[in-house]
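In what follows, a single structure is set out as structure tokens and then discussed.
All protein chains but one are shown in place.
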Amino acid sequence: MSKGFKYVGNTFPCSDAARKVTGDLLYGTDMKLPHLLHAKLLLSSIPHGIVKRIDTSRAEKVPGVIKIFSHLNAPDKMFNSFRIIPGQELCIEDEPLFSRRVKYVGDRVAAVAATSLAAAREAAALIDVEYEELPALLTTEEALSNKEVKIQPGGNLAHEYEVDVGEVPFKAEECITVESETQTQRTHHGALEPHVCLAYYDCSGKLTVWTPTQGVFGVRTVLAEFFGLSYSKVRVIKIPMGGSFGGKQEFLFEPLTAFMAMETKRPVKLLLDREECIIHTRVRPAVKTKIKTVVTKSGKLQEFTADSTLDAGAFSGSAPDYTSSLALKVTKLYRIPHYKHTGRAVYTNTVKSGGARGWAAPEIITATEVHMDQVARKLKMDPVEFRLQNLVHPYDLDLVLNLSVGDARVIECLERGAEAFHWKERYNQGMGRGRYRRGIGAACGAHKNGMYGGFVDCTSMVMKMNEDGSFNLNASLHDVGCGTVTAMGIIAAEVLDVDPNLITVTEADTELTGYDPGCYGSRVIYNVGACAKETAEKLKEKILECAAFILHKPKEYLIIENGSVFVKGTEYLSLTYKEIAEKTLQENYTDLSAAHTYYSPSNPGSYSVQFAEVEVDTETGLTRVTDFLAVGDVGRAINRGMVEGQFQGAVQMGIGYALCEEVKIDEQGKPVNNSFKKYHLVNAPDMPDVQVLLIEHEGDDGPFGAKSVGEISAVPTAAAVINAVNHALGTSLSDMPLTPEKLLAAVKNR
Amino acid sequence: MGNTVVLTPDNLSELREALKQAAPNSKILAGGTDLVLAMHENRCSPDLIIDLSGVKELKYVRLEDGHLHIGAVTTFTQIKENEFVRKHALCLTEAAALIGSNQIRNAGTIGGNIGNASPAGDTIPVLMALEARIRVMDSLGQVEEKDVDELIVGSGKTSLKCDQVITEVIIPVLGDDYRSTFVKLGSRRAVTISKLNIALVVKYNHVLNTISDVRVGLGAIGVKAFRDRRVEEILNGQQADDHLAQVLAEELSMTVQKAIPGRYSLPYKKEAIKGLAHDAWANLS
Partner (left out) sequence: MQIEFKVNGKSCSLDICPTMRLIDLLRDELGLTGTKEGCGEGECGACTVIIDGEAVNSCLVLAPQVRGKEIITVEGLAGDGELDSLQQKFIEHSAVECGFCTPGMLMSAKALLMKNPHPSEEEIRQALAGNLCRCSGYSKIIEAVKDVASLS
């Protein structure tokens, strides 16, 4: 399998690692601008109501307060935080800068801009708001059944979809029917860096925004359309990002911060605290899914019928797209003769749902994989054996998208993983009879590689060689913290056969870098990486052409090696990159650069199969994940250490999803888990040492065969853990998260 | 908050002077881990703060006349690492080790934990089971000693007057024939607030394999930690065998049911305390 890569597949630290370990790298929270104002939000304390009165008189007296904003002095124009391109479908503009009718606890009511954050905080606490309360609909059931209270003008049904593909096969064999219901919960993204944004509107009429976003061009679209500015007069600069996981994917605070900057004519920084991040920004949506499958007694899936209801929260945002995506995952994973999926998004008076790592895959795959274990149990089959009969094979057709699943190696992942995990021995070992029960679980997951087949997916880059033989790759990257910048450098370095350290790679800046829709949809390595590769190849051709001119040899006689160009077969006739660059510039007056736009040609599946071992304390309900293996069909690892890190980090998130993380809303509509004290991320003592096994082929169009990793790594984790718990206890639990309270109740009722 | 005065006494006499300025809206800052957060979240805006962190005379662990004397601003880390405490009040060592994170243990103090009077405070049931006395000093230098139970009157409430400060915890040393332990149950293994905690102290007669002078401190059940005298009575003089462990578990479950009837957390706590009781029992043997 080894292609003798020099750089690809090795481990490199992320390019700004030295700055991160010394504290030298400035994040948004660290950035300062002259005359900077600091903004603090005031959020609604009720789930639904009309803001009757806002009294800012006490707040205005706080020294340092410059201006207080609310619906009283802000435009009533609406925006959609998910609009990436101007004409984007399903982007309902229903989010105001400030709400007059508040729709959830945590909705934006007002903001204070002051000369210090302390002053802004103090003033925000002194704003008196009077509400007229309206009935609040806190669950999707309430929202659907209540016809009187409309959260949005069109009613409470935000979106509906139906997918029905394939045909009911002729049943040559006797079949069983299995039904399940899985509830996945609202979760917080939990990036360690809170949301932050800086904006300045200068006297020339240009708006500049510094934001740790996943898509500068989308931010620009939203801002320009909202304020009626020329796209060229809105400059959005992606700044270092302390994690996103989808939480910073949508354009949440740029319009508001820009508005405050325009009104005060000063730069403004809006920095959220943790509570605001949890209750105000976006959450992974809660989804209830009912699944019914018809399976032959020998274990072949015949029919898969699902119905999902997603809690959209108070606005539309990305919910229609996210909800529809629930139907786009299962047929990438399993061969299903007849697949039917209906679903809907429903408005509730709760925190807005939004993009989250895996974009609907963790939700629907968890439900699917928990269901598959129930089927296997009913068939009295080993769950791994059952899955092996039904998983997709390379180059199968995904019936829903009518796209090839590509070089899909999920079967290999499952087989090799089961072997490495000693699945058979451990599965049949029994779970013990005492207080502590052990169980193991496996789950498979599928995700995509970019937007091809449904949305814009092109990216433009420019690469140039400097006079000293070093390189600059100008690209609209949005490194969320997982080393995108480094990966692009490695890809280009492999092509040009130079040390990656000689290549400086940019991040996105709407004014300086080429178009790119953003870092999401698992499109970065697969598509943006392919663009880096082709851009470097284009430049390589140019370098060879120039070298041919200088050396008076046909280009075809030349090869590139180790930062130099050689004439094949003659060791002495060579030019270093430096010599080529210098001579080209000085003698031919030519610059060595290449511009390239890459259009994604395909969208194969990325796969992961994960195995968990758990130990459940049947007396306290506490569950520990004691062993974990994540197998990834990644095509090819570009930066091995970082790819492993993606899986290990995803497992941390998935264990929390399975066992403890939840943004819970109480009966008054208030979020219960509004801090890290109450919202527990899995910490170091509770994390197993996650083993990672990478399956590498290169049958798809990514650079050197690479496929996406960041999202797929997080798709099957929760299901593996839940299946392990159910194995340990002999239960069929599927109401997430599996808290000690729920587990103890289940043990009692067994 | 701009008008808050912070006094930083460096010794006890400066502390007494500082206490003279104390008023109802004053706060004592020991480690700061709770107060600084409360202030930052606008839950508390004192006019005056008396910072004890500079009073080195309140940072010690001493063994004197059969008692452990622990200065109020001794941190959990110092307690956890102290050999006297480990030898003579193991349950306190265990409690200190299970509080918060390393960072919290390095800053948080025993005096602060008592004064904060959180229903889930981990040292409180321990100090009750150890029959500790809390020494309190006022602005005139007058000293009195109180039981933990007298000092803490409710959730976040103490009987301290505003010019009084906790200066010392005095713990009668447990004899060699005593065993003690502390266990807690949170929502994860480390860095967690107790949903339940148990401090257990027993005198063990290894000839007869019986226990006596049983003391059970329970926390996070209701607004205030307490000694479970009923269960202590049941256990006193009994054979220390597996059956008794079962009795302990069932009786503690009964206590929970009586303490928080109808509470949302009851179904879980009444079951989970059994597991915790077994853990405690296992630690004793």
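So that you can tell them apart, the chains are marked A and B in the order they are listed, and the count of residues begins at 1 in each.
Operating definition for what follows: a contact is a pair of C-beta atoms (placed from the backbone, for glycine too) under 8 Å apart; a residue touches a chain by one contact, two chains touch by 3 or more.
Because the structure is a prediction, the values reported are computed rather than measured.
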Contacting the left-out chain in the complete assembly, out of A:E225, A:D457, A:D617 or A:E644: A:E644
Sole contact to the chain not displayed, among A:G9, A:P47, A:P240 or A:G621: A:P240
Contacting the left-out chain in the complete assembly, out of A:C14, A:V631 or A:L729: A:C14
Omitted-chain contact residue, chosen from A:C91, A:A191 or A:C413: A:A191
Which of B:I49, B:L68 or B:V165 contacts the chain that the document leaves out: B:I49
For subunit A, the residues touching the chain missing from this view: 11, 13-14, 16-27, 29-30, 118, 189-194, 240-243, 245, 273-274, 480-483, 639, 641-642, 644-645, 647-653, 675-677, 681, 683-685, 687, 689-690
Chain not shown, touching residues in subunit B: 1-2, 4-6, 8, 29, 32-33, 35-37, 39-41, 49, 51, 53-54, 77, 100-104, 106-107, 190-191
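The criterion applied here is as follows: only the chains that are shown with their structure count from here on.
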Euclidean distance of C-alpha centroids - subunit A vs subunit B, Å: 44
Subunit A residues within the subunit B interface of the complex: 121-122, 125, 435, 617-622, 624, 660, 677, 680, 682-683, 685-686, 739-741, 744-745, 748
Touch list for subunit B against partner subunit A, complex: 1, 42, 185, 187-193, 267-268, 271-272, 274-276, 278
